[in-house]
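Sending over a structure as C-alpha cells; questions will come in a sec.
For this view, one protein chain was removed and the others were kept in their places.
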Amino acid sequence: MCLGVPGKIVSVTDIMGMRSADVDISGVKRQVSLDLCPEAKEEDYVLVHAGFAIQIIDEQEAEETLKLLQDLTGVDLPEAESAS
Amino acid sequence: MKQDTILLAHGSGGTLMHKLISGLFASKFSNPILDKLDDSATFELPPGRVSFSTDTYVVQPLMFRGGNIGKLAVCGTVNDVSAMGAEPMYLSCGFVIEEGLAVSELETILDSMVASAKEAGVLIVTGDTKVVEKGGADRLFINTAGVGVVRDGVDIGAAKAKIGDKILLSGTIGDHGIAVVSEREGLTFETAVESDCAPLNKMISSMLDVSRNVHCLRDPTRGGLASALNEFAAASDVGLHIIEDRVPVRDEVAGACELLGYDVFHVANEGKIVAIVEPADADAVLAAMKTSPYGVDAAIIGEVVDEPKGKVLVDTHFGSTRILDILVGEQLPRIC
Partner (left out) sequence: MTLKYISEYRDPILAKSLITKINQTSTRDAKLMEVCGTHTVAIAKHGIRTMMPPTVQLLSGPGCPVCVTANTDIDRAIELSKVDDVVITTFGDMMKVPGSYSSLAKEKAAGSDIRVVYSALDAVELAERTPEKRVVFLAVGFETTAPTIAASVIEAKKRGLKNFFIHAVHKTVPDALRALIESGEVKITGLILPGHVSAIIGTKPYLFLADEYHVPCVISGFEPLDVLQAIYMLVRQIESGEAKIEVQYRRGVLPDGNQVAVETMNKVFEPCDADWRAIGVIPGTGLKLREEYAEFDAVAAIEVELPPVREPKGCQCGEVLRGVLFPYQCKLFGKACTPEAPVGPCMVSSEGSCAAYYRYSDYPEATG
C-alpha cells in the first residue's frame, strides 16, 4: 500500500528551521523532508515515502536478515553479490 | 523591430507572419526543394515501395535533458519510416504555436530539428505554421510526416515473427520517459539521465545490410518495450519469451522507477529499436547494431516461442516467470 524506497542521504540542509536532505536512490536525487526522521544524518540510508524520510534503515539488521537467510538456506552468496 | 515572442498576428497571413516564416523557418531549413516556397514540395522518389508515416509531438516540457520537442519530432518520424526497412528522405513539418512562445526558444527548437535532420540525412521540404490564442495549445505542438523508399527484398511487419526467431534490443530502456518525467512540475527529482532521442535510420540500415531476415522492427516509444513486444506477439500469434537480466537498464532509471512505482518495461524510449530476427542472422545483426553509437549496449534479450500465443513472458532476475502486460492508459506515479 505504501511505496517506501531506500535511499542514501548525501547532504542535509536547514532552511528556515525545515530540515531536508538530498537522498540518492541509485543515482536519482530527490529532496526529502526530515521532519519525521530528525535524527537522520549524512550517509544514513532512509526509507523514502511521499517526499519524506519515514525511517532510518538499520544497516546491521539488514545484514543480519541476509545472513539469517543464508544460514537458513545453506546458500553462501559471493561477497560481491551480497554487498551489492 | 525584432520580436521577442510569437504573436497571434504572426499566424494571420500578414507581414509579421511572412517575416517569421522567411526569416526563421525558411532560412534554417533551407534546401533546394523547400526554397521554392511553392504550395507543395515536388520531388522524385527512387523506384520501390514507399514508406509514409506521420506523428504529432506534444511533449511537456518542451526542453528536456538530451533533447527537445524539435529533435523528437524529426527523430520520431525518421525512426517510424526506418522501422519499415525504408531509407527516410523527406519530411514535412507543421507547427501549432500558442501565442507568447519566446522566439529564442523556437529558434533553439528549430536548430535541433536542423541538426537531427542533417544527422539523419533527410530534408525538410514543406511546412506550415499556425499561431493560436493563449490557451488554444500548450505552448508548441509539432507534426511531422516522412517518406522513404523501402529497400528491395526487405519485408518487415509486426505479424512476421516466427517461432525460434531471436529478439534483439539496441540498448538501455526507459531513458526518455524518466528524463522527461523528472522535469515535470510536482515530480521533480534530479538525475543525470538524458533522453535517448536519436535518429536510428543509419543503425537500421547497417542491420539490413547484413541480413534480409529481419522480420519485425519497432521503436518502442510510448508504452515502452512492453507495448512493442505485446504488439508483435499479438500480430504474429506467437509467444515472446525474454530474460529480464539481459535487458539493459541504467541504475538511475531503475532507481527512478522504484521511486515512482513504474515498471521500466512501460517507460518510453525515443532512440531504441527492438528487432525480431531469423536465428541464423541474429549475431550478425547484433554486431551491426553495436557499430552504431546508438547501439553499443545492444543485446539479444530473448526468443519467439510457440506458447502462450499473443503473450510476452519474462524470466525475472528473481527466478520466476511472469507475464509482461501492456500499460493501460497514462503512466501515473504510485505513492500510497
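Per-chain residue numbering starts at 1, and chain names A and B are given in the order in which the chains are listed.
Going forward, a contact is a pair of C-beta atoms (placed from the backbone, for glycine too) under 8 Å apart; a residue touches a chain by one contact, two chains touch by 3 or more.
A quick note: this is a predicted structure, and the numbers were derived from the prediction, not measured.
Contact with the omitted chain, checked across B:47, B:293 or B:319, is made by B:319.
Those residues of subunit B that touch the chain absent from the view are 185-187, 249, 251, 254-255, 258, 260-261, 311, 316-323, 325, 328-330, 332-336.
In the full complex, subunit A contacts the hidden chain through residues 1-4, 6, 8, 18, 25-26, 33, 35-38, 45, 47, 49-52, 54-55, 57-59, 61-62, 64-66, 69-70, 72-75, 77, 81-82, 84.
We adopt the following convention: only the chains that are shown with their structure count from here on.
Taking each chain's centre as the mean of its C-alpha atoms, subunit A lies 36 Å from subunit B. Touching subunit A in their complex are the following residues of subunit B: 182, 189-193, 250-252, 254-256, 258-259, 261, 334-336. Subunit A contributes residues 1-3, 5, 22, 25-30, 48-50 to its touches with subunit B in the complex.
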